[in-house]
Every structure is written in structure tokens, then in C-alpha cells.
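Yeah, one chain of the complex is gone here, protein chain that is, but the others are all in their spots.
Note that the chains are named A, B and C in the order they appear, and that numbering of residues resets to 1 at the start of each chain.
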Amino acid sequence: MSTLTILLFAPLLSAFLIFLITVLYSQTKQYVYTFLALMGSGLSALLALYVSYYSYFEKQVLVTHLFTWLNIGDFLIEVTLKADALSSFMLLFVAPVSFLIHVYATGYMNNDKSYGRFFAYFNLFVFFMLLLVLADNPIVMFIGWEGVGLVSYALIGFYYEDVKNTYAGNKAFIVNRVGDFGFLSALMLLFLSIPLGGFSFDNIFLGLWLIDSHRLTLIAFLLFVGAMGKSAQIPLFVWLPDAMAGPTPVSALIHAATMVTAGVYMVARFAPLYNMTPDILLLIAYVGAFSALFAAIIATRQYDIKKILAYSTMSQLGFMFMALGVGAYSTALFHMFTHAFFKALLFMAAGAIIVAYHHKQDIRELRGIRASGLFILMLIATLTITAIPPFSAFFSKDAIMSALYAGHIEIFAIAFVTSLLTAFYMFRMLFVLFFSKSEQRGQPTRKSMLYPMTPLTVLCIFAGLLNVPEIFSGNLSVSHWLHLADQSFFVPHTQEMLLMSLNTFFTLAVIVYTYKKYAYTDAIEFEKSDGMIANKFYIDALYTKTVVTVLEKLSYFFDKKISQLLIDGTINSMALVYLKVGNLFARAENGNVRFYALYMLIGLVSGFVYLYWSLRSFL
Amino acid sequence: MSLLIFLPFITAIFLFIVKMPINAVKSIYVVSTLCVASMAIYLYVHFDPNASMQFIENHSWISQYGINYSIGVDGVSLGIVMMNALLMPLIAIGLYKQRDKKGYWIHLLFVQGGIMGAALSLDLMLFYLFWEVMLLPIFFMIGLYGYGKSNFVAIKFNIYTIFGSLMMLVAILYLAVSYKEQFGFYSFALDDLKNLKLTTIESLLVFSGFMMAFAIKIPIFPFHTWLSDTYRSAPTGIVIVMSSLMAKLGAYAIWRFLFTLFDKTSHQLAPYFIGIGLFGLIFFGISAMNQTHLKRMFALSSASHLSLIVVGFFVYDIYGLVGSSYLIISHALSSAALFLMLAMMYERVQTYTIDTLGGIAKVAPVFALFFAFFALSIVGVPLTSGFVAEVLIILGAFEYNIYIGFLAATTVLIAMLFMFKMISAVLYGDTNERTKNFQDLRAHELMALIPLALLILAMGIFPNYFIKNIEPTAKTFASNKEVSHHE
Amino acid sequence: MLKGYMILSIILFSIGIVGLISRRNIIVMYMSIELLLNAVNLSLIAISADLADSSAQVMSLIIIAIAASEAALFMSLFVVLFRNRASLDVNLFTILGGKE
Partner (left out) sequence: MSNEFIALAVPAILLFSAIFTLLFGFSVHYTKSRGYFITLGTLFITFLISANGIGETFTLPVLPHIFNSMVVYDAFSATFISLFLLGGFLTLAIAKSFVDNTCFFTHESFVLLLFSLFGMVILTMANELLTAFIALEIASMSVYILVGLNRNSLRASEAFFKYLLLGSFAASFYLLGMVLIYASVKSTNLAVIAHYILSTNLKAQLLVIAGSMLIMITIMFKIAAVPFGAWVLDVYEGASFPITAYMAGVFKIAIFAFILRIFLQNFIAYESLYDPLIIGGAMVTLIAGSLLAVTQNSVKKMLAASSVVHSGYLLIAFASIGEATYSATSAIIFYLFAYFLSAIGAFGVLSYISKGSDKQINYDDLNGLAKSRPIIAASFTIFILSLAGFPSTIGFIAKFYIFTSAIEAGYAILAFFGALAACVSIYYYFKVIGHLYFKESGPVESLSGEKFSLIFIVITAIVVLWGGVGTSLLYDLPGINALNDLSRYAIGSLSL
């Protein structure tokens, strides 16, 4: 039993146990589930910390070979766990954050009738996520990849009594599957293209240079399609807002901190491949940029807390993809790192508010709530997301900005606008919630929900220190640790300084404007809640029209028209015609003996005619 | 090994003759099928992956025409044999409380014997015999225990399939006669007929004769119209047999006979059949989308998967072959389980229409769990056997041609189109008065379903253990391909 | 010489056939059948005379015998039919037949 094995299977085991208990004995006390769930995630969290520590300081790579999954022809798939720098970095925040959110969930889901089922899924999710992270070949990674999608499907539709939730789940899974379609095809092509057998990442990267560039571009693109699906980028983002139908901890863990970032992780994982396909990189950058802007714009007209946060997630993911697009992989990952913390925190706070104010989610109804503790947490998180120094996101985002500035100025412009919009909608939410003349009080928040937030808050503030740029006499330690195939770009310190200050200044300006607009006013009431933006630019409607309806019609056409009418109709009518002919023929058999004699005569004559014809030469 | 074939027959005849209470009939059925299953497992354990054809038995039957009773098993047929042996007892266990008709079980035994014989026989005449004999009990069961206008459906199905088999019969005879012309004596043995030299047009015709039979059985695209009605009005036992065994038998026969006898022709025609297969894959999948009758939906979904199997076979490289034979097994398991659960559901709510259902998860969580699991295993999510098979087939398709590959990969999308909607509509939502006192799975039903679920998982997580039995045989065929490509 | 007889018998045979098909009265039909047989007899006799081979005459005698037995059958047939339907018109006897 190696470390990684335990790390991976602890959550699975607890999930399995919880599942068994729920099935076998439904009157189980809640604390049993709690204990099991926290054991599973907690254990893996500890080990994750150990592993990443090990990898960070010892610069060692842990490898564990479990078993051979498949071995046909050259198609050799080993199930091997591998914690290199990248994986350990992922572990570093995935496992602990999951643990914290588990703790939070124990409070959030308290006295829920399907408490056990929830934690079974939750632990299962952790397992798949870790599998995704630790996999050392793409196929196993894909298994984890689909696994998380599956669990998220189950968790979105967690409250299945309302069918709409399950439909949201279906939507999420189907859209993800579209991405997976790209991913899988990419993997197949990749395997067929690399000459030497074995399919671990190392082999792939060894073989890359033998693949012709067109094929490679195609592969890179398809991989990115997969990433789009998971990370909710244009055009495959539609599922993310609906995914908020699930319980808030789910949104916090799966649709903010971990799963949705898998796309980023995957692209970073394939960095060597992407470095060989610059045009796809550019595409990624643009997709990221537009997704970010798009999401930010929509977010300005949302009223549901979780929806707003969902769009902000999408927007932040957009930032990460921009960074990837210009080849600043470690920067992207670092932003993902900080994002995990502040977004988790935001969701948790939102969840706390939702619980406290009996499951109201519309900020117009929640106006003027009074909860100082939550307000502070919310404020810190919001400041972080708007990248105000010295909060962690400042460092990560600034790094992205400067990278963009060095790389593509137009993308930089988009990013800049987006960040201002981010400030706008985040503070809009904040002010509307907390700064209002009207006043309402809810129940106090449970301890088990508050405790996990505190470490996250701390991390929000200080996590940035892990990767201080040398401009602040830091040494980008994370980037060095990851030593990904980053493309190097240089921005003069003066310019970078200027950028930062401009950024910060404008952000503050926006915040002030927002304060003027929303704090203690009813501006929110006067916003018209329809129109382009509020309706998400009619994208959903568009998809419904183009894809769903067409498929429905096609289905009807195939089944009713082609199968039943055309083919089956033909066959049946053949039988019918045969019967008709038979009846006609039966007429000839009219029972009159003279006709029978005539038939005989006809036969006789024709026979002799034939004989004459064939023997005429002898006559 | 003949016992595998004849024990069911003997039991059936015994049951037919002796009068006894229905429970005794069921238990005898279970016992005998379990015996068959244990023998099959013995077979599996002693199966040597690297030897080609084993457990061979050979006796002369009609000597003037060189027709022999010769049976044997290899990597190709192993899967079918195992499925046939394993599923049959599970049907009885799962439906133990239902189906209080003696004939039902007798016919099922006949079917099992027939399928077993067809899967094992190495002599074309013998194969044809079992292939046809199999139809009769199915015909009777549809007519006797079926729903709706079962009489018409039964006759239509019979004519449809027998038409195909007659074409095959003529083809077989043609082979035998031309063998006599070339080698001076009749033979129907597969190994002899391999050595035939046929002209292109001859082999083309004979090939299509065979293919007609198989295409109707499977069914692939234009021959599928008997499918949905038959599934709809057939009783569960037969639906399971059809979707999990009979159709698979057709697919298996493609490999066993067509690829063995007409290596080159298969290669020449491969593109067309791949095209038909892909078309069917998408066509059936989309047709299934807005079906309201669950059996019809699953009928079309299995048709879609079978088209994928056909694609995998005709791609004709090691990945395709192995993947398809793996999909045969895994889909047999999943669909059998699903149809079993449908029967259980029908017993509880007396309906198959989706709209009238809903909220089952609330009242019967275990049922819902299993149902969702099997449905997902059809969709082919990771850790289920379907995933492995689909990955392999897609890989083979990509190796064949990149565009084919993309089309084959759409299978990961197709199945979802209807599956998830169906799951939501049936399991989720709130209960209605039909489903509000829906009883959860009983012990014997669990006994039937759990093995299937475990097998599916095991095949999904440790595929290598299962595949190593198929692979060597597939390798030989794939290497044939190399040869015939070079020539 | 022979040719003439042959032609005659052929003509008779044809008359018989035509009569069988064209006439509606059963007795007339029977008569045309007799005509057929006798045409054959005639030709046999002629051939035997031509070949100076007596066996043909034996044959014709046998045929006549057979014709006689047939006559017996037909007579009984007339009785039966007439008793069932007071008529011997062929077109009346069509209750059997392929048509439903």
C-alpha cells in the first residue's frame, strides 16, 4: 500500500461504506456518515499535503503501479499513479479544499433526508478527481475525467423530486460528453500517431515530434474541445449556470474549485503538445478571452447569487485559458490555485446566507441582510476576486495581465475590461446584499459551516505569497517548482508596475462607482430583467432551436417515416400484393372443368411448339 | 461438451412429458440451467487462450453428404456460450414470482439449447439446424405469451427471419456442392470449406446469402423493421434472448463464418458494411429518442449498439474484433439486466410507457440505483464494460480511417440522447398514483441482478483478464488481414 | 395409304379435343373422349396393317376394353350427377374450385 494508493482509495472506500450503509440500513445515525465522510476526505487531504510537500522540497516523483488495465496489440494501458510536480500541485489544493467543503457540507446538509447519499457521491467525486489528477496516462485520466462528470450529474440532480434539477444534470452531462467526444477522439488519434507503444504521458511527449503538424493541430484542437466542455468555455458553457441547481457545497466544490478547472489542468498537462501548435494556443487564448468577457457581461444582469458566482467562475476560467493561450501555463495554474480558495469561500458564504435566509437566492429579496461575520468573509473574498493588492488573486491575475500584455495586446484589452466588469458585478452583489436601508435577520450560521471558511479566508489573503514575482523581490517559487514548458516573455519592471497601478486604480474607481449606484439605493429594482444580457444573449434558446428541436424532428422522421412508412410499408405491401395476385389467380381456378381441359391443352400445345422450335432443323 | 447443448433439450422434453406443479417446473429449470452454467464455467476455466479450437467433438451424421456433428469452442464463440449459460438461470431467478406458465420455461430451455448448438457447431449444416430450431420456441413464446397483436407479429418475425435463413441455406449448399466439384466429396465442415476456390462473383453471391440471414437476425439497417414490434409484443424471456443472445449470435456468425470462409470478399465489402453500420448506429439512436414505449426504446438502442458491433467487426483489425466481441458480451449483460428490470417494473405497475411513470427513485431507491446503473452501463460510462468495448471499437475505427473514427465515436453521444431523458422521466420527479406504492426489489430479484452488475463492473475495471481469452484468436484474423491486404 | 389413315385419326383426335372443350353437355364430352380413344385405335390398326404386325391389333382390343370400363364409369357418373342436379350442364358443376 503506497501513499498514493491510500490517498486515492480512502475516499472511494468511505464512499462505498456509506453507500452500503444507506442501502442496507436506512435508520443510520447521521454522525456515522459524517465520521466516514470526513475520514475519507481528511485522510486524503493529509496525504496530499504530505505528497506535495515531498515533491516541493525533495523534488521527487512518487510513482505507484497498480495493475494492467488493457493490453491488446500495442494498446498497453497501465493503471499507474504518478505524483509529479504538476499533480502534486493540484493535490495541494484539491484535496484540502475538498476536505474543508466536506466539513462545511456536514453543516449545510444537516438533517437532510438523503444525507448519506450526498456524502457517498461527494467522496466518490473526490476519488475520481484524484484519479484524474494522479493518472499518468491519458486513458486513465479520461476515466477520472468522465467519472467526475458523472458524479456532478448525480449531484446536480440531487434533489430529484423536482425533475427540472435532473434535467439540469442531464444537460451538464450531455454537454460534457460532447467535450469528451473531442477528448476521446483526440486520444485515439494521438495513440495511432505516436509510433512507439505504451501510452503514458512521457511516451507521448517523447513521440510528439514524429507527428506531422496538421494531425497534431487536429489533436490539440480536439483536446481543447474536451477542455471547453469541462471548463464551461464558449460554446459549451451552457450547462454551468444550470448546474447551480445542486446543493451549494456541490457548486462550491465541483463547479468552482475543482472539476471545472480540470480543463485547465489538462491543457497544462499537454503543454509540450500545445507548444508545438501555436495557432491552437491562440485559439485557446481568444476563446478564453471571449468567454471571460461574455460571462462578465451576463453576470452584471443576474440576480441569483449562485448564478452570479457561476458566471464569475466561467469568467475566471476564461482568464486561465487566456494565460494558457499565451503559453503562461504555470501562471494559469497559479490563478487556478488562488481561484479555488476565493471561489470556494464565496460559494460557502453564499451558501451560508442561503441557509440563514431560508433558501432565498435572489439578491433582490435578500437585500439588506445583517450578518457581520459573513459580510467580512464575503468582502475579503470579493476583494480577492477583484484582485486588489495584497490579496492572493492580485498576484496571480497580475501575472496573467503582464503575460497578456507582453503577448497579445488585444487580448490584454479584453482581459482588462473583463476585470473591471468583475469588480462591478461582484461589488454590485455585495452592496445590494449588505448595504441597504431595508433590514432583515436570519438564523445564525452553524459553526460547522463557519469553521471551514476561516482557513480559506486566510488562504485567500496569503496564498499569493507562494508565487511572488521578482518585481516584489519574490522568486516565483511555484512556477519554478512546476517548471512547465512555459513560454518566456519579458515585461520591463516599470511597465509592469504601471500596469498594476492602473489596474488597481481603475478597479477601485469601478468599486466606488458601484457603491454610488447600488449602496442604499433601489437601483437594482429599476434594472429591467429582460433583454439581451439578462437572457444570456439567447444562447440557450439558440441551442434549443438548432440542436434539440432538429434532433426531435429527425427522430420522428426516422422512426415514423423511414422505418415504419417506407421500409415496413414496402414489405407489408409486398405481402399484400402477393395476396392480391393470389386471389386473381384463384379466379382462373374457377371450378369449370372445360377450362381445366383448356389449360391442359394450352400446356400441350406450348410443349409441342417448343419441341417444334427446338427440333425444326430436323424437320 | 454436448451436454451443454442437450441437457436443456432433455430437460425440456422431460418437463413436457411429466406433469408437475409450476414451481417444480421452475426449480427444475433453474437447476438444469445452473448445471449448464457450471459446465460453462468449467469450460471457461479450462479454456486455453492460445489454442485455436478446443473441446472438439466429431461424429458422422449424414455420411453420404459428409455432414458431421462436430462442435468446438474458441475465443470467438466463448463469449456467446458463457452469456447463454449465465443469463438463462438469472432470467428464472429474476422472474421467479412471475410467469406461471409451464410452456414458457420449456420453450426457454429449447432456445438455450438451440443457441448453444449454433454457437458451438463447426459444421454448417449443424449450425443451420440449430439456427432454425432456435426460431420455433421463440415463435411459440411470442404467440402464446406475447402482448398486443402477437399472432401477427410472431408470423411476420418468423417469415422475416426464415427468409434470411433460407438464403443462407442455398448459400451453404452451394458451398458444399462446389466443394464436391473441387475435391470430389461433399463436406460441410468449416475447416474444409475454407480451402474452396470461388470466383469473385460466386463468393459475392454466397456471401450475400449468408449476410442476408445475419443481417436480419442482428438486425442491421434496412432489415430492422421486425424489431420494434417484436420486442414490444414479445414476453420478457424472449426479449432478453433476442437482444442479448440471438442478435449477438448473428454478429458472432459474421466473424465465425463470413470472415473464415470469405476473407477477401469481406475485405472488399467492408467499407459498405461499415457505412451501413455507422448509419444504423446513428439512425437507430436518433429513432430511439422520442419513443414512449420503453421496450421499443431499448430495442432500438440495442439495434444501435449492434450496428456498432458490426462496424467493429468489419473494421477488421485486432482492436475492432476484440472490441466488438467484448461489446457483444457487455451489451448482452446490460440489456439482459435492463429487460429483466423492465419485466419487474411491469409486474408492479402494468405499464411500459414512459409518460405514465416517474418518481420511482423516491419509493424504490435500490431499484432506481440498479436501473440507472445498467442504463449508464449501456451508455458506456467508465468503469463499466461498455466503456472498454467502445474505446476499442473507436480505436479500431480510427485506425481504419479517421472520418470513420469520428463517426464511430459519436456512439458516446448517441446513447445519451434518449437514456438520460428516460432515466429522468422514469426514476426521478415525483411519484404518481401508479408508482406511489412501488415495491422495491425483492431478494430473488437482487440475486438475479447483482451478479450481472458485478460482472459488468469487473469487466470494466479489469478488462485485461477477460480479453486475453479473445485476443489470440483475433490476432490470427487480424494477421490474415495483413496477408490479404498485401496480396 | 397409311398417311391417309393417320391424317384421319389426327383429325378425329382434334375433333375430340375441341368437342371436349367446347361442348357443355357432359354426355357429349364423354362422346368426344371416346372419339379420342377411337382415333388412337384407328391409327393403331392402320399401323399394324402397315407393319404387318398383329400385336398392334391386340393393343387396340385392350384399349377398347379399357374404353368400355370407362364407359361404365361414365354411365354411373351421369346417374349420380343427374340425381344431384336434374341437369348435365357442365357449367352448373362449379361448386368446387380455387376461388373462395
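Just so it is clear, a contact is a pair of C-beta atoms (placed from the backbone, for glycine too) under 8 Å apart; a residue touches a chain by one contact, two chains touch by 3 or more.
In this text the structure is predicted, and so the values were computed from the model without any measurement.
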Where the missing chain makes contact, among the chains that are shown: A, B, C
Selected from B:Val36, B:Ala154, B:Ile240 or B:Ile414 as touching the chain missing from the view: B:Ala154
Absent-chain contact - pick from B:Met53, B:Val133 or B:Met447: B:Val133
Absent-chain interface as seen on subunit A, which is shown: 575, 578-579, 581-583, 585-586, 589, 591, 593, 595-597, 599-600, 602-604, 607-608, 610-611, 614-615, 618-619
Interface with the unshown chain - residue positions in subunit C: 13, 16, 20, 26, 29-30, 33, 36-37, 39-40, 43-44, 47, 51, 53, 56, 59, 62-63, 66, 69-70, 73-74, 77, 80-81, 84-85, 93, 95-98, 100
Hidden partner chain, residues of subunit B it touches: 59-65, 69, 125, 128-129, 132-133, 136, 139-140, 143-144, 150-151, 154-155, 158-159, 162-163, 166-167, 169-170, 173-174, 176-177, 180
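Just so we're on the same page, only the chains that are shown with their structure count from here on.
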Dominant chain pairing [most C-beta pairs in contact]: A-B
Distance from the mean Cα position of subunit C to that of subunit A, given in whole angstrom: 97
Gap in Å, rounded to a whole number, between the CA centres of subunit C and subunit B: 66
Centroid distance [mean C-alpha coordinates] between subunit B and subunit A, Å: 37
Shared interface positions of subunit C, touching two or more other chains: none
Two or more partner chains touched - positions in subunit A: none
Residues of subunit A that touch subunit C when the two form their complex: 585-594, 597-598, 601
Residue ranges of subunit A in contact with subunit B within the complex: 23, 67-73, 75, 139, 142-143, 146-147, 150, 157, 160-163, 166-167, 169-170, 173-174, 177-178, 180-181, 184-185, 188-189, 191-192, 551-552, 554-556, 558-559, 562-564, 567-568, 571
Complex contact set, residues of subunit B against subunit A: 222, 224-225, 228, 283, 286-291, 300, 318-319, 322, 358-359, 361-362, 365-366, 369, 376, 381-383, 387-388, 391-392, 394-395, 398-399, 402, 405-406, 409-410, 412-413, 416-417, 420-421, 423-425, 427-430, 462-464, 467-468, 471, 475, 478
